[in-house]
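The complex appears here without one of its protein chains, the remainder shown in place.
Let's turn to chain A:
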Amino acid sequence: MASALRRLGSAAARRGLSTACEDTKKSLFQLPQAGGKSSNLCSAINQALHIALESDPRSYLFGEDVSFGGVFRCTTGLADRYGKSRVFNTPLCEQGIVGFGIGLAAMGNRAIAEIQFADYIFPAFDQIVNEASKFRYRSGNQFNCGGLTIRAPYGAVGHGGHYHSQSPEAFFCHVPGIKVVIPRSPRQAKGLLLSCIRDPNPVVFFEPKWLYRQAIEEVPEEDYMLPLSEAEVIREGSDITVVGWGAQLSIMEQACAGAEKEGISCELIDLKTLIPWDKETVEASVRKTGRLLISHEAPVTGGFGAEISASIVERCFLRLEAPVARICGLDTPFPLVFEPFYMPTKNKILDAIKATVNY
């Protein structure tokens, strides 16, 4: 009797996932032409999950409270449609959720693990850093858990306080062996999430909870994927490059619009994938504009903006006309009533754009 692993391994190889490192063909990564249904972020995520579970019978979705639809309703209808053995609640234990997911993925399955809030991902940090990210490397590619995708809502929501508002992406960006992806909108989220699920590496996917209901967009109804590690210039400009991700981009967009009224032309870039990040696109933009501003909700010290700043200075030192600006959360725990002061607001960004341009 053939060994179970061998059988599973060949099945996985036919799917081209998890046992292989090669990238899916470029032609798959195309945003469908116009059209789609008006959807908010949580509905777009829900669509992506439906498609993921439909297209691969060996995919599983699990986490706390996902069965009834999840606390943000992102997983509605999935348990009914795909059954309780593929979509199920887990005990309240993040290290167990992620560890369990690693085991499932190691057997060639797609494991979509939900962490209820990014604020609660830390018990799973050991599993992510010491198991998931090193699974393939330490085994000399004999094993891998590439089928693992961890989803977690992150970021400010207006009233979340310390433990429902965190942006922990920087911790994960420091871990070679995983990818970190953050969508800015419903249409982006669906395509990016499907790419993450199908990517042959473990991925942490942070969903901006503020946008779950707030953001509404035309989302194509079909199966589509967006490429990882490709940043997108969503607004062209010539005076300053402005880089961000997730919910913060809509704030930055407002700041760019405000700057335009004052005659400053901003080039706005959505990084989308934080590791491995698209240095080339950002560098090309900074070579054009000579100025860089990065904005993120996470506290400024040690935030991912620091990595972008250092890398771009390395590459573009002589081109830069001004220091790289970072407009980020303050170095405090995320406060409740003081949230409006903590946040990198449109005005803070606008002031910094002007200061940088007038340096």
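Just so it is clear, a contact is a pair of C-beta atoms (placed from the backbone, for glycine too) under 8 Å apart; a residue touches a chain by one contact, two chains touch by 3 or more; residues count from 1.
The working rule: contacts and distances are computed from a predicted model.
Missing chain, UniProt protein name, picked from "Translation initiation factor eIF2B subunit alpha", "Dehydrogenase E1 component domain-containing protein", "Signal peptidase complex subunit 3" or "Trafficking protein particle complex subunit 2-like protein": "Dehydrogenase E1 component domain-containing protein".
Between the chain not shown and the residues A:66, A:102 or A:259, the one that touches is A:102.
Screening A:137, A:163 or A:359 against the full complex identifies A:137 as the residue touching the chain left out. If you put the missing chain back, the residues of chain A touching it would be 1, 3-5, 8-9, 58, 60, 85-86, 88, 90-91, 93, 95-96, 98-109, 111, 123, 126-127, 130-131, 134-135, 137-143, 145.
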